[in-house]
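So the structure is just underneath, and the comments pick up after that.
Removed from the display is one protein chain of the complex; every other protein chain stays in position.
By written order: A and B. Residues from 1 in each chain.
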Amino acid sequence: MGAPIMTVQGVSKAFGGIQAVEACTFEVTPRLITGLIGPNGAGKTTVFNLITGFLRADGGSIRFKGEELLGMAPHEVEARGVVRTFQHLRLWGKMTVLENVLLGCRTPLGESVVSLFLRPARVREEEATARRRALEVLEFFGLAGRAHELAEDLAYPEQKLLSMARIFATDAEVLLLDEPTSGLDTDSLQRIVPMVRRLVEHGKTVLLIEHNMELIAQLSDEVVFLHQGRVMARGRAEQITRDPALTEIYFGV
Amino acid sequence: MLAYIAHYLVMVGIYTILATSLNLLVGYSGIFSLAHAAIYGIGAYASALAALQLGLGFWGGLLVAAVVGALAAALVAIPSLRVAGDYYIVASFGLQVVILTVFINWTSLTNGHAGLPGIPRPRVFGLVVDDPFKYVVLSLALAALTYLICRRLTASAFGRALRAVREDEIAAAATGKNVVAVKITITTISSALGALAGSLYAHYITYINPTSFSLDESIFITSLVILGGTERLAGPLVGSLILLAVPEALKFLAIPDTVAAPMRQILYGALLIVFMFVRPEGILGRARPRRAA
Partner (left out) sequence: MDLALQLLATGLVVGSLYALCAIGWGLIYGTTLHFHVAHGAVFALAAYYAYVAQTWLRLPLAVAVLVAIVASAVSGLLIDLLLYQQLERRGAFRTSIFIASLGLLILLENVLAIVFTPDPMRMDIGALNTAVIIGPVFLTYLHILTVALALVGYGALMLFLKRSRWGQAIRAVSSAPEMARTVGIDLRRVHLLTYAVGSALAAPAGILVAMDVGAEPFRGTRFVLLASVGVIMGGIGSIPGAMLGGLFLGLLENLGIWKLPSEWQSAISFGVFLVFIVLRPRGFFGRTIHSAEI
């Protein structure tokens, strides 16, 4: 399997009186899909928030390729190569599909006011390169035909794909997908599920939050089972999803 | 009559710069500032003092104005923009009040209420800009320059990032944008441009005093932005053209001065309210579908 690309060690987070995540420890193996599952309120999205710097952990450590991520701001975590999608997508509805993906591409010169005025030629070049890349990404996700439509006008399954396309464009190595299949019917699922596999084939590492046990069994190589903020079990997908005690926790509560 | 129209056009140019620069904040970034009149005033005083005390020419004055304006805004923006935008409203409100206090009370520097007279006319490329028509050219040229600068900003990757931050800054942060840096940058640029307008004003009227830079003035500039529309860059121009004609219209109706001033304010206040109902994007804005509550 190789050394883990990311290790979460003893991470905890409390809100008011509620301990959302406690002594959370697991590893993410590179170039695999790791599923993060557990009943509602288990703390899964909180873990995503902690990894990507949207929340400050109370304690513990999150190491990515040897570097400590805790304490970094979200954009710094992204720069290191870890990105996430949102359960509620958070697309920029009033902007076009292409713009949504362009925002994921690297355009440091175009975003620097100094460069904007002093190096117009380089900026133009960079923008052209970014556009090409953005269109490639859209092709990859099957959205090229929609490039100039507003993101809010897309059908829901396509919006889900767009949210993945956006983070794919960032070239980040580790993609955290928050419920990429929620709210989709069986037909639409067939568009999303293969895409997640293709991401790994492309060299990415995926950590995904998912509710559907079957999908988890189908998609994940490894699984981390969270319950009331603690890691209940880790291991190969087949083991975890067939474990009756865990299934009871999952459906019982 | 012609000189009168020239004066109107000079002021339109100045207010277009003010409104365009404020629009960068309110329209493009969703950051509301009540301190734009104070920034305008900083530009005016900085430039006037640079000319009167240091003998700096017009371009030097412009530069000083832009730098001082930018610094003042950054000073306030850096602590307040790290937290939510509402903090910036309060901070900008406070900045407006404090700066006006400085203008009024730091009499050794600003002469307080008596103001600064005798500000020299600008020398541009060897020509002294001493009549209204030459000033129209200067004013409109600077307004055009401001427009071009803003165009470049908003049409770039930076502008894209700005719009993303405005629509959903959490998504922007997750996608690698340094939200705070973007906000501070745009606030600084907006203020540098607003201060420029102040410099232009000071050298035109050749006399400045604190009353021109009060909260009322901030409200007026805000009304210009709202009226003209926040979506298009030409909006501030339209807003200025319309609202600057209003005081003249009021004069035609022979309303006494004591009532005219509050009446104008009532008009601006009503305008803000009405536009929020009818057309929050302003006159020129694209009518966009309302976001569900």
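Criterion: a residue touches a chain if its C-beta (ideal position, glycine included) is under 8 Å from a C-beta of that chain, and two chains touch if they have at least 3 such contacts.
The model shown is predicted, which means the values in this text are computed figures rather than measured ones.
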item: Selected from B:180, B:196, B:221 or B:244 as touching the chain missing from the view; value: B:180
item: Given B:83, B:114 or B:145, the one touching the chain that is not displayed; value: B:83
item: Interface with the undisplayed chain - residues on chain B; value: 26, 30, 32, 75-76, 79-87, 89-91, 93-95, 97-98, 101-102, 104-105, 169-170, 173, 179-180, 215, 219, 222, 226, 258-259, 262-263, 265-266, 268-273, 276-277, 280, 290-293
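We adopt the following convention: only the chains that are shown with their structure count from here on.
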item: Averaged-CA centre spacing for the pair chain B and chain A, given as whole angstrom; value: 42
item: Interfacial residue positions of chain A with respect to chain B in the complex; value: 52, 54, 73-75, 78-79, 83-84, 86, 90-95, 99, 102-104, 107, 109-113, 116-117, 123, 126-127, 130, 166-167, 170
item: Of chain B, residues touching chain A in the complex; value: 149, 152-153, 156-158, 160-161, 163-164, 167-168, 170-179, 182, 185, 189, 288
